[in-house]
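Notes to accompany the following structure.
Complex shown without one protein chain; remaining protein chains in place.
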Amino acid sequence: MTYIGIIITFVFISNFILTQFLGLCPFIGVSRKMDSAVGMGFAVIFVMSMAALATWVIYHLILVPLSLEFLQTMTFILIIATLVQFVEMVIQKISPPLYKALGIYLPLITTNCAVMGIALIAVRSNYSALESFIAGFSAGVGFLLAILVMSSIREKLDTEWVPKPFRGIPIAFITAGLMALAFMAFDKALLKNLLG
Amino acid sequence: MKNILVSGGKLFIICAVAAVTLGGINAITEPAIKARKIQELNQALKALTPDAETSATEAVPDNPAIKAFYSVLKGGKTAGYILRIIGNGYSGEMKILARYERDGTIKSVKLMDNLETPGLGKKAEDPRYMEKFLRTGNRSRPVPVRKDMLQSAEADAITGATITFLGIARALAEGAQFVIEGEKKYAP
Partner (left out) sequence: MLHEFTKGLLKENPIFIIMLGLCPALAVSTQVVNALGMGAGVIFVLLGSNIFVSLLKDFIPEKIRIPSYIVIIASFVTIVDLVMQAYAPSLSRNLGVFVQLIVVNCIILGRAEAFANKRSLAESILDALGMGIGFTLGLLLISLIREVLGAGTITLFAVGSFDGVIRIPWLSSFPARVIGLATGALMVMGYLKALFNWLETKKEQSRQRDAVRSGL
């Protein structure tokens, strides 16, 4: 697949949240306010691109040559956990303001299905190192896009009247469902323009 | 200091025990997984050629799409080919097994492993999905690689799964090309 194809696929067409439900917990949990949604979005982009690259390196340069592919799940989750810790320490050292903005979201990311998801999908799709990195980055951008739109809708929803049982999480899910419906349009329209 | 060593040692023990256990389980399941894959491939080959025999597999190096091919033998003569093709779908590779006549006409298609989303691209696993590709691929009727090359009923059926359709169509078209060129090269 071409690089542009990968970007469009992961940002729009198979958006991780709205078509594959990966990263749904933080999507519902952290989308109340726009500021925190943006913070979470950028943290996810950062970790996902790093994780996709790091897991590619470990998988293809260590696990495959030693035919230890069955340790994939374990090594990937440990790489991601270590990576998140490492990123947290580096950001804390280099840029305290950035740490203040992203810091509280980073621990949550270890158990974010989206990060593990992109690592596994990149391996299953036989991506190269660069393709994996781009896939991770674009899936992260897709997450940011979705959570950004979601949080702005939810900020408006807060001022509207919603039937009592639907307040909070239920209406958030229904909103996400409607967004997913809108994202279905990307398939045909985009490809017609792109591929003729 | 001692604390760190003890913690590290304990973590190492847990990891080592886990890795050894998994190694053992892998040793049991790996042959079963391999045997299952071979069996699936053989079954698919049988399903594609109920009326003929197939030759041993011949690998195709240096071709990004076509991985291997088998000759279809009917009474000792080559009647066509089965190609193992890799197509690009929604979420990565799709393994396709397709039977061609000697002029490139598609006779039957089977979708093997794929990562398509259940409900969307998975429709392609339905045998009827492939009907629109059958009897195409030769000079007079090319493989439909765009939606406007389909009849409207068929085009409606793939709505929501255009990438899967394009992936399969392109892979099949490439396969037809491969068969036609191969025939030209080795024709007596």
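In this document, chain identifiers A and B correspond to the written order of the chains, with residue numbering beginning at 1 in each.
Just so it is clear, a residue touches a chain if its C-beta (ideal position, glycine included) is under 8 Å from a C-beta of that chain, and two chains touch if they have at least 3 such contacts.
Just so it is clear, the model here is predicted, and its values are computed rather than measured.
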- Pick out which of A:A81, A:A129 or A:I153 touches the chain that's been left out of the picture. A:A81
- Item | Residue of B:S7, B:N42 or B:N63 in touch with the missing chain, whole complex considered | B:S7
- Item | Residue touching the undisplayed chain, where the options are A:T2, A:T73 or A:S95 | A:T73
- Message: Contact with the hidden chain only, please: which subunit A residues?
- Response: 18-25, 28, 70-74, 77-78, 81, 110-113, 115-117, 120-121, 124, 163-167, 169-174, 176-178, 180-181, 183-184
- In subunit B, positions touching the absent partner: 3, 6-8, 10-11, 14-15, 18, 21-22, 25-26, 28-30, 32-33, 36, 40, 113, 115, 118-120, 160
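Simple rule for what comes next: only the chains that are shown with their structure count from here on.
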- Which positions of subunit A touch subunit B when the two form their complex? 1, 5, 9, 13-14, 19-20, 70-71, 74, 121, 124-127, 184, 187-188, 191, 195-196
- Note on the structure: Touching subunit A in the complex, subunit B uses residues 18-19, 22-23, 25-26, 30, 88, 90-93, 115, 117, 146, 159-163, 166
